[in-house]
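Showing chain A:
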Amino acid sequence: MTERIIQVDALARVEGEGALYVRLNGAQIEAVEFRIFEPPRFFEAFMVGRDAREAPDITSRICGICPIAYIMGASQAVEQALGIGTSPDIEALRRMLYCGEWIQSHVLHAAMLHAPDFLGLADAIEIAKTNPDLVRKALRLKKLGNTLMEVIGGRSVHPVNTRIGGFYRAPEVERIRALIPELEWGAQAARELTLAFAGFDFPADEYDYHFVSLVHPEDYPITQGRIGSSRGLDIPVADFNAHFSEHHVARSNALQGRMKDGSAYLVGPLARYTNNYDRLSASCQATALEAGLGPVVRNPFKSILVRMIEVQYACEEAARIAGSYVAPSPAFFVAPDRAGEGHGCTEAPRGLCYHHYRIDAEGRIEMAQIVPPTSQNQPQIEADLTRVVAANLGMADDALKWRCEQTIRNYDPCISCATHFLKLTVDRV
Partner candidate 1 sequence: MAPRPKLAVWKFASCDGCQLTLLDCEDELLAIADALDIAQFLEATKVATDGPYDVSLVEGSITTAHDAQRIRDIRAQTKTLITIGACATAGGTQSLRNFADVDAYTSMVYAHPDYISTLATSTPISDHVKVDFELRGCPVSKHQLLELISATLAGRKPHVPLTSQCTECKQHGTTCVTVAHGIPCLGPVTQAGCGNLCPSVGRGCYGCFGPKETPNAAALSAQMAGLGLPPRALRDLYRSFNAAAPEFQAESKRHD
Partner candidate 2 sequence: MTASLPHDPMLPRRFRVLRAWAEIDGVASMELTPIDAPSAPFRPGQFNMLYAFGVGEVPVSISGDFVRPEAIVHTTRNVGAVSAALVALKAGDIIGLRGPFGSDWPVAQETGRHAVFVAGGLGLAPLRPAIYHVLRNRGAYSGLSVVYGARSPDELLFASEMKDWKSRLDAKVEVSVDHAAPGWSGRVGVVTTILGRALSGVDPATVSAFVCGPEIMMRFTVETLAIAGVSQDRIWISMERSMKCAVGFCGHCQFGPDFVCKDGPVFRHDTVAARIALKEV
């Protein structure tokens, strides 16, 4: 039989630069590669020597789509290292800010980047031609996420109001309260979009993933918790390196995360949902049920639904926080110079994001380690691709290519994040 090559040189509708390469020899799958060719930016290298209090603003620049994830992870780790705590009011405001990022990022992905896959369209603009209401609703919802970040953080991409120890200035109560009506609309809109998307034709694909996420006894995890998994893992954040490790492969400018035994695992909405279904609000669970989802979702293509349910949750949660908001006073706690080591871990929209710093006595960074979700998911993405290709060998090349891309987009991969960290090697020209 002839050789078939499915290749996408530059994946569209993902954040960053990635490519896909599949080589088939008849029914034999010879290669499946999800390549990341986004050039590395060396954050961990050049952060060494910087004041630890700069870590949130610097690491924010790893990713414009999920800056809050970096700001929060870095803040947690540095606060721990410098030995300061914050207050419940500050933590509530941080959680609300993070809700903004979830809404913005999830809606961007689900409605504008992923939904076109199910409709056979090139982009959201094409959806707007036949279904302008849907796109308008999604845009308004996305804007709501951004507004949340602007009101609390000052701007939506790389907010300026966040700092080690809290916020530069606590937003006024009236401005936070004023968000509530739109958040209430948002929860409803997210529910409607979930149900609309539930009508998509989902490829039949199920896999018994090893779901890894933060777990928390009371809250659906966003900013805090232990690291837990569907196979019984339950560790404090500080033990991350004892259970997970990263590997460098030739085809990718990003490290690949695996369990210590070499197995792949999955982080992100499906993992969060499955590991914390009980902590979702009853209204979100109702939406899930109506959308045909049980407490465990193993079909990666249905991640689009789980994302939208998380948007509903984030709107409800932000409205709840806004309702009882009091301006934190003080708005921040001052961190002293001191040596220390700290870990931070939060749930970025795409999944677990881990930060780890060692700081010297002058408060300067000695060592930085950042593990973003997309690198952790890379081995699982390739495993999914292999499975999807194997199950669809009969498809024409174009259709198969489309399906493969869609498989990658199930992960909302953020390639910019994944390639932040390689240490510098120089190719002089």
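Selection rule, in plain terms: all candidates are chains of the complex that A comes from, given by their letters.
Brief remarks follow.
The working rule: a residue touches a chain if its C-beta (ideal position, glycine included) is under 8 Å from a C-beta of that chain, and two chains touch if they have at least 3 such contacts; residues count from 1.
Note that the coordinates shown come from a computational prediction; the quantities given were computed from them, not determined experimentally.
Any copy counted, the candidate of 1 or 2 that touches chain A in this complex is 1. Chain A contributes residues 10-17, 38-43, 45-46, 50-51, 54, 57-58, 61-65, 67, 104, 108, 112-113, 116, 122-125, 128, 132, 135-136, 139-140, 142-143, 146, 154-158, 160-161, 163, 167-169, 248-250, 252-253, 414, 416, 422-429 to its touches with candidate 1 in the complex.
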